[in-house]
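Below is one structure, written out as structure tokens; comments come after it.
Up next is subunit A:
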Amino acid sequence: MTVSIASSFRDIGTTLAAAFEAENPGVAVQLNHGPSGMLARQIEDGAPVDVFVSAGWPEVERLQKKDLVAGEPVVVARNRLVVVVPEGSPWIGKEPRALLESSDVTRIASGDPATVPFGAYAKQALEAAGLWTTVQPKLVFASEVRQALTYAEQKAVDASLVYATDARIAKHAVLLGDVPGAAGLRIETVAIRTPRATGETAGRFLASLRGERARKALVDAGFTLPVP
Partner candidate 1 sequence: MDVQPALEFDVVLHAGGRSWHHTGRMDRPGTLVLFGASGAGKTLTLRALAGLTRPAGGHVRCGGRVLFDTATGVVVPPQSRRVGYVPQHTGLFPYLNVRGNVGFGVPRATRATRVDALLAELDLVALGDRAPASLSGGEQQRVAIARALAPGPQLLLLDEPFSALDRAARRELRAWFAAHVRAQAQVVVLVTHDAEEARSLGDRLVLVEDGATVAEGAPAEVLGRS
Partner candidate 2 sequence: MSGTGFSLWLSLRVALLATAVVLPIGVLIAHVQARWRYPGHGLVTTVVLLPLVLPPTVTGYYLVMLLGREGLLGAPLHQLTGASIMFTFWACAVTAATMALPLVVRTVQGAFEALDPTYEEIAATLGLGPVATFLRVRIPLAWRAIVAAGVLAFARAIGEFGATMMLAGNVPGRTNTMPLEVFSAYLAGDDARAHVLVLLLTVVSAVVIVVAERLARRPIG
């Protein structure tokens, strides 16, 4: 069975896939990871993928429009969108909004809203907070959320807009706070089964992502559990 997982879900996805394999002898889980936009594109192009765990809804909706989703999407986890700054940044301890509004800040890493969920969420949040026009000219697009985090750790940017789960594993970047305007967003990790997936295995895998073990691992990693 081939499972495409979004890069923000990569570490935990790898663990859960291994656990699934252990509990289901005879099933080999082949992992494929990358930015959600790229994974969706691969499915559109006919890649032999059985399960897709996307970091957001836009990519899933895109696939739904092309009849590439079998059954109902399953919400696996919820996440928060936060602002991180490089360690040693003068903004530590200050409000995210102040940083985003400041003219001293010239580079902020996010993602391309058209190709990755964390970019789309950032845009929606900032628009809701009335900050999009101020922030947009300063944006540097990372190809995936981990790269955005790296940019902050390398001090290549003044701040990065990443998931709370990524901020947790950061070694040289400090979490400042939630992205203003993100509170109202459904930032959810969504898993779907493709029409290609035959048999029971894919369905069982999706179910396992909502199981006890998965929920524990998600909380440990900093995700919020989905509303049951």
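Criterion applied: all candidates are chains of the complex that A comes from, given by their letters.
By definition in this document, a contact is a pair of C-beta atoms (placed from the backbone, for glycine too) under 8 Å apart; a residue touches a chain by one contact, two chains touch by 3 or more; residues count from 1.
Model, not experiment: these values are computed from the prediction.
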Contact as defined above, complex as supplied: which of the candidates 1 or 2 touches subunit A? 2
Give the list of subunit A residues in touch with candidate 2 in this complex. 35, 37-38, 40-41, 44, 62, 107, 112, 114-115, 137, 139-143, 151, 154-157
